[in-house]
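Read the structure below first, then the notes.
Missing here is one protein chain; the remaining ones are kept as they sit in the complex.
Let's turn to chain A:
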């Protein structure tokens, strides 16, 4: 069962370098959310704040009624057991082989027998496509494999909240598609709350229920996927299109002069503009329905009147007639 994560007015700086501030969002129970943002906007830092590895300078993070920012060390260790985290580089223990890495949480936190551990570890390694690679050391495998092993380790305790930092970087497109499907299937099976940090537009468009974007030291928006995918906000639009035209520059932010010059030079967004809201990935046939879909529908209908018109139309047209008139 998933857990809700409520973030209120969160701010983080390193010394005088402000990373972001005033981040307010709620990861709804059991839903999949994606956090987008150009490189260096502090997405990884945000994930680390969520698990209490970095201390935010202001704001609160509430999980199960406990504020992670202000709770005791002891409580923090307890709450962390709810999390499964995949770090950007996998963060495998270099001195252990893949099998021991994946088995580590089970050996630390459960009293399962070695045979049972073997069963679970083998299952998870199969799931991420690493069957039979258990004896290799993290130093001997490719970045993509490290990432998948890291994911297997994050999943082994059936966490209530799964945080994934760039599951797609270092993976080929086929593996990325598999990982996306894997996360959706997982959500259907254990109904965990999932937050994915990614640069991959394809993942962002097809996997999540909610999307947020960090830019210019704040959360530009966070809400149902339709909102961000139909947004006219220049930075969001540029990011979704992967275009050079817009407020995002090579060094995160363009100055206004460059932007004006580009506009004056008559750049247009070109023919390959990506618009519309593609259908969401479904769990593999045979798996249970995602329970989050129903909950989300109710939730979105309740806040529908607050959403921008474009998003509202998309949401309404995506409903089937029973949904629209049944209530």
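What we mean here is this: contacts are C-beta pairs under 8 Å (C-beta built on N, C-alpha and C of every residue); 3 or more make two chains touch, one makes a residue touch a chain; residues count from 1.
Here is the rule we go by: contacts and distances are computed from a predicted model.
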The complex's invisible chain, by UniProt name, from "Cytochrome c1", "Succinate dehydrogenase / fumarate reductase membrane anchor subunit", "FAD-dependent oxidoreductase" or "ABC transporter permease": "ABC transporter permease"
Of A:89, A:133 or A:282, the one touching the omitted chain in the full complex: A:89
Residue of A:55, A:70 or A:109 touching the missing chain in the full complex: A:109
Full-complex contact with the absent chain, from A:1, A:53, A:303 or A:316: A:53
Missing-chain contacts mapped onto chain A: 13, 16, 18, 48, 51, 53, 77-78, 80-81, 83, 85, 87-89, 91-94, 104-105, 108-109, 150, 216, 234, 247, 256
